[in-house]
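Only one protein chain is missing; all other protein chains are in place.
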Amino acid sequence: MSPRRAETGGRIDRLRTIRFTFDGAPYTGHAGDTLASALLANGVTLFGRSFKYHRPRGLLSAGVEEPNALVTVLRGEVREPNIAATMVEIYDGLVALSQNRTPSLAWDIGAINQLGGKILSAGFYYKTFMGPAIGPLKGTRFWMLCEHFIRRAAGLGKAGTAPDPARYERMNAFCDVLVVGSGPAGLMAAKAAADQGARVILADLEAHFGGSANWSSETIDGMPATDWAQRTVAQLEGNDNVRLLPRTTVWGYYDGNTLAALERVTDHKEAAAKGEPRQRYWAIRAGTVVFATGSFERPLVFPGNDRPGVMLAHAAERYVNEYGVLPGQRVALFTNNDSAYRSAVALKKAGAAVVAIIDVRSDVSNEMRRLASEAEAELFAGHAVVATEGGKALTGLKVQRFDMMGGALGGDARSIHADCLLMSGGWSPTIHLASQAGAKAEWDPARQAFLPPQPRQRWIGAGAFTGSFSTAEAIAQGRAAGLRAAGGTASSAPLPAVEAAPGDPDPAPVFEIKAEGKSFVDFQHDVTAEDVRLAHREGFVSVEHLKRYTTLGMATDQGKNSNVPGLAIMAEALGKPIPEVGTTRFRPPYTAVSIGSLAAERFGDLKPERLTPMHDWHIANGATMCSAGLWYRPMIYGLAGETVEQAYVREAKATRESAGIVDVSTLGKIAVQGPDAAEFLDRVYTNMFSTLAVGKARYGLMLREDGLAFDDGTTWRLGEQDFLMTTTTANAGKVMQHLEYFLDVIWPELKLTVTSVTDEWAGAAIGGPNARAILASCVTGTAVDNATLPFMGIVHGQIAGVPVMICRLSFSGEMAFEVYSRAGYGTRVWEALIEVGKPFGLVTYGLEALGTMRIEKGHVTGAEIDGRTTARDLHLDWMLSKKKPFIGSAMMDREGLIAPGRLQLVGLISLDNRPFNGGAHIVEDLDEANPHGSIGHITACCYSPALGKYIALALVEGGNARHGTRAFVSDPLRNRFGPIEIVSNHFYDPDGSRMHG
Amino acid sequence: MLITCPYCGPRDVIEFTYQGDGNRKRPQPASQDLDAWNAYVYDRLNPAGDHNEIWQHSGGCRAHLRVVRNTLTHEILSTAFARGGHKTESRS
Partner (left out) sequence: MAEHQLPERQSPLEPEYHPGSHGNFEHGVDVILSETRPGSILQLAAWPGEEKRLIEAIRKVTGLGLPDGAGGGVSNGVRAAFGFAPGKFTVVDEAEGLAAAFAGAITPAIGTLTDLSHGRTPIRIAGPKAEWVMAKFFAIDFALPAFPLGAGRSTNHHDIFAQIQRSGADQFDIYVFRSFARSFWKALCHASEEVGYEVH
């Protein structure tokens, strides 16, 4: 057994030894230990170096508020810094490192900063970076040199760079009652609500439910409090309507009673089971929340209050009672309230010598005097600690007479030999989540604490959270809160009886002892009482400014220890009462939250993949896939050794010479059905659809309400009241939403439905001089000749036993057909067409060749319909019906939208036979040194096999009038300059003779 | 933020798409009153307080809703189908 571990007591399992390392040295602990308790049991007092001054620091607390003992935990290559040792449960093989020390914790060269304390005072960041006025390092240059060293010296643990292989998950949960905190109040609330039949979630950030019952020395219902707690937990476990979440920190309270919590699922295990997440992010929607979050004991501010061995009183009680570890042999206590006296008794019982209780109050009650004598402690009423002694561990302290009224010290200092000093500056309710929920906390002068605000959302407080610090009150309030939250009525049944040490919950209003030496307010950010006063002297009056200037409360502990003492010192400096100084509002998260848990299942590919029915065929047949929104589409089907350009040129050429086939299943498809479908289409498209015959398709253009072009595509009339609209791949979702908006909001009287059928149909576009012959040799049930299937005609037939719809329309400019089959047959039809097409020289082609052929034809896509162009700009004014209003018709002829100088769609030909780049500018006069004078830009470009030239589509000012003129491409980013000719966007077969056949 | 869809019940705001100011009045389709069109297309109320808004339950039943929301507190006061019909009062 280690030197400080008691033979019995606590919740640890002495039969199970656990081996771990800290800074490379091997240690052992027991199951149930935290890293803090295990190291303390091994006699370790030095846990870390402070943020700014590199002062040695030990354990201040035993819980989540720990500011000093921050460690880095290693899992293989993955390092997680800034974890409180008090929250790390040890497991076999745990590797933990101390932080902010070079080269070692015991010998830290940064400790020299302690000598430079005057320079490193509050706000030093802002002041010191004003450099000398003259010399080679004048201005800020000198400080830029220093910054490297300052940054290294300041700070906490180092983040890792190795990818984290752990799994994180998100979980959605619903409950009637969420109970946060599992002390006596929380347990009573959960039990009462569960007994009412409510769905209850009980969450506690600790590994074991019970809260203060686990270490309080009290009895509840005639048994040790911890046994009562375990019995209650066992009762809850048996309920189907209760979910118990240990190791789960509720860290955010959002609108609609939605709370965020982080469950540490496997951090305490050697390894996760298969599929088990390391952490789970719970999004909990609760009918009512019961806050039983307890309270934090506050440190006192006095010189040397940060020395290793100075600890919060209740933390020592916890180490003794919960872990069987004595934090010291000779213990002194320093307090402004009664609660420290029961800690003294607990330490005495555990075998420590309690050498002194120093109480700032001269008037100590008889009950407390009795407890002091029970602890066999010398009582120094009306005294204060004015100094501590020792290096990396406490050796003693000095006390002086103290006048509570004026804060004056008097008399000779007396030295007391002690290796542990416990302090208690009163208690602050843990109101963080309630504060997040919206209202302002209220200062209670008796409790000297901020009490929870009036609820704006549906929550109820219980126990120490409300400022009621006794266990009896916690039990009564907990039950009442649980009943109320579950919609039950108040119960008059007897409550479990509590036996507890007496004590007045109200502390003396003393937060600081002013004496020579550094007195720390914020331990983690090394903010001293003097820093707070300095901020005041320099004119900071707002608590928000104070916080930012001194960084008080801005460390990873978010001021859990320092908030109230800091405010009290500021208030005194300002000469105002604390409520007038105010407090800052707490924000989420309550404790640090891993990025992994927020990302949860969105790891690797951040978005789902959308695959066409023929996806696997493409992969198996050599396609290089590219993403198009969420879709994956073949870019090219490259042959061995081919470049991308060689591949698409070959594919496009073969299509124009014989035939090509491309997967167009990604096109948005919307079923527009109902008696008013045709009328609706007339309103949303610029051209007429009510005149379209059944069995025919028409190319349509949509505008936005502001008159700019929105989307284009063909719509097929399959029946009198049945249309199949196609949209561009990219805009499918937007068009759907646009249609739904008009149906729901603007024209609810129209009888029609719009349904996304994109995924119902597999589409293959087959084009080229041989396309019709290929179809003719595999389609049954219909002819495909010009009479049966004219341009924009639709026929129904079968291919390979599968029903298909075939529409003769062309994007490539060739005689072309779109063949639609139900998605589950897509590959079968595709393979049949490929097989039949072989003797006809049919090739598969991808997006690159598709793009090439559409550029050759001058068709527009999203690159040209870019939200800034009008139908006229794109030469689509022939589609603007004058016979009817349509969406955008009223706004499309506004002055600016018909101005002659607008960017208009043109074609470009490279005159130097070099490729273009998308986005390159067009200029009239080339000035490579000082590029300027853009008259437009390239929207799409390719090598055109049909023309044997590099060509592009572009939007150019007054482009229509520039056909046949020369200009230059100016692309300074990619250093591409050269002469071009501006031409019509219809490069290839402008009269359409090829597709009309 | 939760929005109570009259069909689906309370759902997280992530399931919804904001579809604009609900106070806009679309002129008659054939109207040539450019000022009215301009007001409809571009003018938006931006009150600090209760606001009429259109939201689509795009990640659910896809219905458009008329939502009264307090822009200061995010409180949803009422929701109703934009097409008309069922209305849900949410203010507690």
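Going in written order, the chains are labelled A and B, and every chain counts its residues from 1.
Here is the rule we use: a contact is a pair of C-beta atoms (placed from the backbone, for glycine too) under 8 Å apart; a residue touches a chain by one contact, two chains touch by 3 or more.
Since this is a predicted model, take the numbers as computed values, not measurements.
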| item | value |
| --- | --- |
| Which displayed chains the unshown chain touches | A, B |
| Candidates A:L451, A:L546 or A:A823 - the one touching the absent chain | A:A823 |
| Identified contact with the non-displayed chain, of A:G157, A:G211, A:P277 or A:G566 | A:P277 |
| Sole contact to the chain not displayed, among A:V64, A:M171, A:L574 or A:A946 | A:M171 |
| Which residue of A:L611, A:C626 or A:A946 touches the chain not shown here | A:L611 |
| Contact footprint on chain B, counting only the chain that is left out | 6-9, 11-12, 14-15, 57, 59-63, 81, 83, 85 |
| Footprint left on chain A by the chain that the document does not show | 169-174, 199, 273-277, 283, 285, 601-602, 607-613, 616, 630-631, 671, 673-675, 721, 751-753, 755-761, 800-802, 822-828 |
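By our rule, only the chains that are shown with their structure count from here on.
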| item | value |
| --- | --- |
| Touching residues on chain A, where the partner in the complex is chain B | 254-256, 258, 285, 683, 705-706, 737, 740-741, 744-746, 748, 885-886, 889-891, 894 |
| Chain B residues within the chain A interface of the complex | 1-2, 10, 12, 17, 19, 26-27, 29-32, 34, 37-38, 40-42, 54, 56, 58, 62-64, 74, 81-84 |
